[in-house]
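Down below is the structure, laid out as structure tokens.
A single protein chain has been removed from this complex, and every other one stays in its place.
Letters A, B and C mark the chains in the order given here, with residues in each chain numbered from 1 onward.
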Amino acid sequence: MLVVMKAQATAEEVQAVCEHIEQLGFRAHALPGAQRTAIGITGNQGEVDRGNLEELPGVAEVIRVSKPYKLASREVKQEDTIVRFAGTDATIGGRNLAVVAGPCSIESREQAFAIAEQVAASGAQFFRGGAYKPRTSPYAFQGLGLEALHIMAEIRDRFGLRIITEAMDNETLDLVAEWADVIQIGARNMQNFSLLKHAGRLRKPVLLKRGMSATLDEFLMAAEYILSEGNYEVILCERGVRTFADHCRNTLDLSIVPAVQKLSHLPILVDPSHGTGKRDKVLPMARAAIAAGADGILVEVHNQPEKALSDGPQSLYPDQFARMMDEIEQIAPVVGRTLPRGIRIETAAAGAHDGFGK
Amino acid sequence: MLVVMKAQATAEEVQAVCEHIEQLGFRAHALPGAQRTAIGITGNQGEVDRGNLEELPGVAEVIRVSKPYKLASREVKQEDTIVRFAGTDATIGGRNLAVVAGPCSIESREQAFAIAEQVAASGAQFFRGGAYKPRTSPYAFQGLGLEALHIMAEIRDRFGLRIITEAMDNETLDLVAEWADVIQIGARNMQNFSLLKHAGRLRKPVLLKRGMSATLDEFLMAAEYILSEGNYEVILCERGVRTFADHCRNTLDLSIVPAVQKLSHLPILVDPSHGTGKRDKVLPMARAAIAAGADGILVEVHNQPEKALSDGPQSLYPDQFARMMDEIEQIAPVVGRTLPRGIRIETAAAGAHDGFGK
Amino acid sequence: MLVVMKAQATAEEVQAVCEHIEQLGFRAHALPGAQRTAIGITGNQGEVDRGNLEELPGVAEVIRVSKPYKLASREVKQEDTIVRFAGTDATIGGRNLAVVAGPCSIESREQAFAIAEQVAASGAQFFRGGAYKPRTSPYAFQGLGLEALHIMAEIRDRFGLRIITEAMDNETLDLVAEWADVIQIGARNMQNFSLLKHAGRLRKPVLLKRGMSATLDEFLMAAEYILSEGNYEVILCERGVRTFADHCRNTLDLSIVPAVQKLSHLPILVDPSHGTGKRDKVLPMARAAIAAGADGILVEVHNQPEKALSDGPQSLYPDQFARMMDEIEQIAPVVGRTLPRGIRIETAAAGAHDGFGK
Partner (left out) sequence: MLVVMKAQATAEEVQAVCEHIEQLGFRAHALPGAQRTAIGITGNQGEVDRGNLEELPGVAEVIRVSKPYKLASREVKQEDTIVRFAGTDATIGGRNLAVVAGPCSIESREQAFAIAEQVAASGAQFFRGGAYKPRTSPYAFQGLGLEALHIMAEIRDRFGLRIITEAMDNETLDLVAEWADVIQIGARNMQNFSLLKHAGRLRKPVLLKRGMSATLDEFLMAAEYILSEGNYEVILCERGVRTFADHCRNTLDLSIVPAVQKLSHLPILVDPSHGTGKRDKVLPMARAAIAAGADGILVEVHNQPEKALSDGPQSLYPDQFARMMDEIEQIAPVVGRTLPRGIRIETAAAGAHDGFGK
């Protein structure tokens, strides 16, 4: 159920409608738009009696939402969601392409800094690295944990890159939220509803990766779990699905990019590294993702992939990453986009981050 | 790596080998067999120097394990694992078929008792019911939580049924372990490695459902996460996988039953309710599962499926469940099995059910 | 569109309705049932004017058929189709289970006779063997062709077995129809519509295997191609579908058995040999198929599988086939079936086939 306010409705009227909804035992989500505010109602098992709502001051219309997801839907919010990062001009969503790069796992301070320097030099704005690793085998490297979070916080300070890293459970979620700029929820946890709800109670952007066999509806419903708790900064990420095809580790399903953009206002990135599992397929599929209209790319880069503790075979060499940046920059204008090169820190105190932009 | 002890090795010799392994910084898992004890070594990233191990008293042989899973493998433990329940003759694994029945969700004390009475009357030994529900939508019924655990504990006392229910996260895991006899980890959490590790530290049997797109190796590796923490009572469960086929909600992959039994000593049940999603397919597929050699069946039964808060369309009516029991009882001898009807409490004095709850 | 005749309608009235339909430019298919005859109308792109039809003598009702397939549907024909073979008591469909056994390819007269003798001794009624082989590689053994058809005709004469073999194209279709009792159309040709139409113009039973990624609707529509040309003896066969699962060559989708039986009157067999691709999975899945309600089994048997020119790893040894027959015989009564052992030739002239039954 969605309450559409009149264009001239006051903040007080919006507030009054929200309170009315909460008194009915439901949850109200005020979603300001360019022209008017809409108020999503969640928590109702069945039909909400629309009679009273329509008579409240400032209400233009009360409409039923036909999809199982509400807050993720364009029916509820028409404008694209753009996730912004305080103190910088970095964004995810909107006209600027977002590029997230870094190693699968943070293996050491030296490794992480070496890679961060190189991806920053090529113009990435976001740095990814695993602190807590979901590994198929309990005997495989499980990540450096808190130490890795500290290393990435240093990288943010040193290179001005925004930090994205994965939370594995409710315990690590709080740590990741404390140290990182974006909390990643991995494909294997896309339907870990407990984790989704906890992430929804935080006020940090969440990058939600599509599950290996998730349909579009399930993907948006997982986002809805986060949104329904009041965290509206959700970034989707296609990372390949599981099929019979065996020439790549997964089948990168790029058609979900326009499909998401039709139904939802949330931004969507593509991860061609996990999506293919093979280094020589990453560049073609990164180009294809941008050409398909994705809001950006999440890509693994390693300075010594042959020695990586995880995902070496799918990690780009830094020079391959630089070439990728050049190529997607050329494709960007065809889809009405721009590739910003590097991050601009708004309060560039101490000159610490000079020179990272072009 | 696996240390096979001589048939006549003493308990002290086994203990000494385990201590030696732990001193090397690894983890030792003593696995007694019918003839001899084997000791699994985990925690080694690479090769363990086998030289010293082979010279310790009582050691027959040190062998490398070729599969990525170790403790789940028949190479490490040849005999079938049989999960037993103290104070009763109920088992999962071994000659006796195990039947787990009950509603998708515990909706009320009345509903749960009515169904429990009927499935007990038809001879089920295990009662299932959801307290914490993983639902695709955040707006769907999420389960009664602790209240449902209390109701199921009463059902155990009243009907002598062992209780199986799902834990959604580390928080509910402890509660479920306190109140239930078997902890279920659902398909969506099959690779929630944090939850698997926590379950591995408990000493309650764990029913692990196959993920929607999990390969056999991934399934056994998920079990290995639990085993590697020292909890050796893992029960596998096939519940259908996701494919292009649309005549059922999932595609029940029965060939995984003999495939698991060849590679692993762990018992495997089949869930034809989730595996098909349609009531009229449950009975044929339950028969097929037993004929394929499964160790038992997990099936949803509801006294009023048309009013169920979840999974009504796939729940059997009690009389259909009774017929299912009759039919699988007839098939059991063809595969060298027996269907026990009802649970025998070993100390069957009047008021004997006292003390099974907490 | 379906015209249901009154129970007491005469043959002349049925004939008159058919002629009326044909005059309208459509095609009429008279389908006699236990109580009454129904007449299927095909060839209409849109709606047929029902007005006149309902007024013809003997017509009880004219109903629209809601599924895209018509002649394959139970809406059009309620009674199970039973395919009979003149001069014998062998059937496919109905109470008796049908067992089709033999090598993947006919490799030589000696090999074929040795296997035929053994499967006949165990009670098979149908012999399968490839004369024209669809092989993934153009450099693999392509079958003996016409020579193999001659060998199988001899086997029919010698052992009383009915012969099933595959046609690859319209050219071989006529040869197979001339020499065999049942024409097989393989999974790779399930949507070779030209072949289906030609097979529909013959008057020999057709065994249609499900395509590797065919939905239930597509499978029944492929059958409809054959039926719509007037050949009503179509036997369906599930042989495994392609999924991500890698523990077997294919994923045997047994739930399609009850799904087909609900929607269609056509008999359905299961092929656990191609369905698993592994000898040690064939017996469990053959039992499961019968328990799921299949009308029979199609299974590969070879006297020397290790030397087979094709599909050796999935072929049963003759003693394993004998055990399979014993086990499915025991399961048969649970699903209201009987396993006949061997074929009874009605006109047992010359005593040639004595002793093939029990």
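The rule is short, and it goes like this: contacts are C-beta pairs under 8 Å (C-beta built on N, C-alpha and C of every residue); 3 or more make two chains touch, one makes a residue touch a chain.
Keep in mind that this is a model prediction, so the values were computed, not measured.
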item	value
Touching residue (missing chain; options C:R135, C:K204 or C:R344)	C:R135
Which of A:L254, A:L269 or A:I297 contacts the chain that the document leaves out	A:L254
Residue touching the undisplayed chain, where the options are C:H20, C:H150, C:K197 or C:R341	C:K197
Contact set of chain A toward the excluded chain (per top definition)	213, 215-216, 241, 243-248, 251-259, 262, 275-276, 280-281, 284-285, 287-293, 327, 330-331, 333-335
Positions on chain C contacted by the hidden chain, ascending	42-45, 68-69, 134-139, 141, 168-172, 188-189, 191-197, 212-213, 217-218, 221, 224-225, 228, 242
Residues of chain B in contact with the chain not shown	242-244
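Following the convention adopted for this analysis, only the chains that are shown with their structure count from here on.
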item	value
Type of chain A:chain B copy interface by residue overlap (half), same or different	same
Centre-to-centre distance between chain C and chain A (centres being mean Cα positions), rounded to whole Å	52
Cα-centroid distance, chain A relative to chain B, in whole angstrom	36
Multi-chain contact sites of chain C, meaning residues that touch two or more partners	243-244
